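Heads up, one of the protein chains got dropped from this complex, but the rest are sitting where they should.
Our next item is subunit A:
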């Protein structure tokens, strides 16, 4: 409906018979505005008419159409959206129609706060009826921008408020197949694993998720997200993190490959500081990367942190500090 209007030739409101009875109200910027704004004439005229209906609190069909026009000029105007909601409520408009309108606006403005807030307001009113459509809507956004923060918040809200958890883990998997570096998809995976009512929680999921994370790490060991995900799977359970042979073994594999081993060294350092006893193989793998400091340094954690200082010079102060906090222990 309104979306078609924008495609046809734009007719000034002053020339439209249905607006003849309205006197437009110009913007009052004060005498010498601080951050004065220049407007295009069409946009300015639309806003002048908008102010007129807004001040008259006219909750009519023509006012609804006018808000659509104003939004198509500038989707960021908070007051226009707010007034639109008041009109929608007063007119008891079909809210499925309204979702069509938001679909249209979102094509150009998927990072605009107002759109998402409005969408949520509409979906909340429609309830579980809107669930499939909202999940599809966010999917469409992710096909353009898989890290859109607003869309992810919206999707999490839909899952928690309206449901639709069944396919979510598979969806995360698909996104991670498209881009294994997508931190938003990793975050969503964690969200599903820890919060889905269908999966039994983190403890129940740990084993299979550790396998998944390890595989992802071995594919791209330079991926910050998969390493953090692996660590997150042992939330509040550092002991099993330190003792799980899968964790030390993924570190070892990456270190022996001698490629992109920065995060592997970082995790090994974490483990060592928590009392992990390294195997001879791990010690050898670390020594093989140690071109700088004295290879006979008996404290493996110190050796690891000094290697990190060299391979990650931008964060040299962080790694120096890590080295300085290595617990003193038996050789």
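One rule holds in what follows: a residue touches a chain if its C-beta (ideal position, glycine included) is under 8 Å from a C-beta of that chain, and two chains touch if they have at least 3 such contacts; residues count from 1.
Following the convention adopted for this analysis, contacts and distances are computed from a predicted model.
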item: Options "Sorting and assembly machinery component 50 homolog A-like", "Trm112p-domain-containing protein", "Geranylgeranyl transferase type-2 subunit beta" or "WD repeat domain-containing protein 83": UniProt name of the undisplayed chain; value: "Geranylgeranyl transferase type-2 subunit beta"
item: Residue, one of A:132, A:211 or A:235, that touches the chain absent here; value: A:235
item: Contacting the left-out chain in the complete assembly, out of A:77, A:249 or A:290; value: A:77
item: Hidden partner interface residues of subunit A, rising order; value: 27-40, 43, 51, 73-74, 76-79, 82, 85, 113, 117, 120-121, 147, 149, 152-153, 156-157, 181-184, 187-188, 190-191, 195, 224-225, 228, 231-232, 235, 313-315, 317-318, 321
